[in-house]
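One chain of protein is taken out of this complex; the other chains stay put.
So, subunit A:
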Amino acid sequence: MNAQRPLVEVRDLKMHFPIHSGLLRRQTGAVKAVDGVTFDIYEGETLGLVGESGCGKSTCGRAVLRLYDLTSGEVVVDGRAIGTESQGSLRRMRTTMQMVFQDPQACLNPRMTVGAIIGEPLDEHTDWPRKKKRARVEELMDQVGLNRAFLNRYPHEFSGGQRQRIGIARALALKPKFIVCDEPIAALDVSIQAQVVNLLEELQDELGLTYLFISHDLSMVRHIADRVAVMYLGKVVELAPRDALYDEPLHPYTEALLSAVPEPDPAMAGRKRERIVLKGDVPSPANPPAGCNFCTRCPKVMEVCHRIDPAFREVRPGHFAACHLNDPRYGPEHSESAEPTAPEATRTQHGGTR
């Protein structure tokens, strides 16, 4: 699947929000929400984008669709650079790229019927007669598993999972190639999450969609994504095919993140697992630390990390990481621990029953 051409190319994307202060409201700094992110999304794949809240993953997703004006960098979607397009021609491109938002309560207009909500993109971008539009809306409702009879109901009459289905149907209306899913399941209950994720996967198989799936739920991303990018403080620290990332994380942050996920594993129930507990909080993106962004919390921090920001390198084919541990120049004595198998082996699992 990965041998295909990239549908979305993101190059050194930066999204800074200015901070104004003082009497004259001069710009005194910037929140570096996304600070130099580079990745490709191949046609037909799902790229998972994970990270803690405030790491810039949603901003990144929105910037990729140019819902913000980029500070710098380039985004190419389906062969066209959208970073500098005028709003008018951008508008015509919206048919190929759509978004599913996090909160299905907030992103649906409470005064519009479901039919009107799903049909709105058709009103904007097509000159179809009303009958044809209605047929398309009904087709979409079938596709996402909503009863056609609910066409004239309002969003408040639906449950959270059904509302998310309405949001998905709206995103699908114009037959897009690329959909950014910004935490589509975060607001839903576990049993409903699985329904929505399965729906997204079925639609992908059926329609050949490409997803950027933004989530903080590492286990759900493992299920849905083909490749996974991990963000920390505005930067992608690791990008790898799913299994490589979950089995052999190369960046200490990914490792810590994975070990922090509590697991409902029957074999482990009632037993204690060795966790890597990170100290402290994420630094403010308005004032990131010098050197590596992660150096303030990293359990494997070295002297060089405080001075030089590690480059985002291809450590192994298809497996990128931004960490000095993987650089033979800086981490010779640490190079053993950067080997793929070593972190796995050192993470002992002692089974003291409580």
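Structural remarks
Keep this in mind: contacts are C-beta pairs under 8 Å (C-beta built on N, C-alpha and C of every residue); 3 or more make two chains touch, one makes a residue touch a chain; residues count from 1.
The definition used in the following text is that contacts and distances are computed from a predicted model.
According to its UniProt record, the chain left out of view corresponds to "Stage 0 sporulation protein KD" among "ABC transporter permease", "Ferredoxin", "Tryptophan synthase alpha chain" or "Stage 0 sporulation protein KD". Check A:Ala256, A:Cys298 or A:Val315 against the missing chain and you find that the one touching it is A:Ala256. If you put the hidden chain back, the residue from A:Thr71, A:Thr113 or A:Gln195 that touches it is A:Gln195. Within the complete assembly, A:Gly161 is the residue of A:Gly115, A:Gly161, A:Gly234 or A:Pro288 that touches the hidden chain. Contact with the chain not shown here comes from a single listed residue; of A:Asp69, A:Glu157, A:Asp281 or A:Glu314, that residue is A:Asp281.
Hidden from this view is one chain, which touches subunit A at 52-53, 159, 161, 189-191, 193-195, 197-198, 201, 216, 218-220, 222-223, 246, 256-270, 272-273, 275, 277-279, 281-282, 354.
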